[in-house]
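Notes follow once the structure below has been shown.
One chain of protein is taken out of this complex; the other chains stay put.
Here is chain A:
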């Protein structure tokens, strides 16, 4: 009987790998962690940033941004579609709008960290037609180095999300709304 592939592969790697080289220490590259920089970065990748007057203004802001009678999934607003981690696909598919909390933002690239705990369902941030993420503006860090330093672990599933779904696969023409959310709005409070 031949050696199982695992042992074969590890043996081949051991025989081939060169003498150990050191793992570098990555310096803490910092920078400006401002709302303005975050907003400029996110706007530059087709996202939208709206500053709330306070948490109490959330519902009014959402209904002003999305005046249509949308099927809404949310953990922080009264929802019209109840969603949990085991919600079946046929209930997820018609969702128009999801309003979720984001953990923190990254100023250099307009990204927000969306952990599984805030998603209701792992597919909700991409299956919904439009996505609104609510972020405490004190929780903006400068670069990806500070972003990963904020994470003790990444949980079962977590996403750094930067703007709406997009593609440029046809002649490099930018089109917003490929498969995931057609729009992304970050509401800062």
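Rule of thumb we're sticking to: contacts are C-beta pairs under 8 Å (C-beta built on N, C-alpha and C of every residue); 3 or more make two chains touch, one makes a residue touch a chain; residues count from 1.
Basically, contacts and distances are computed from a predicted model.
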>> Since a chain is absent, check the UniProt entry for it and pick the matching name: "4Fe-4S ferredoxin", "ABC transporter permease", "Carbon monoxide dehydrogenase" or "Formyltransferase/hydrolase complex subunit D".
In response: "4Fe-4S ferredoxin"
> Taking the full complex into account, what residues of chain A touch the chain not shown?
Replying inline: 4-6, 8-10, 12-24, 26-27, 29, 41, 44-45, 85-86, 89, 92-93, 108-111, 121-127, 143-145, 147-149, 151, 153-173, 175, 177-181
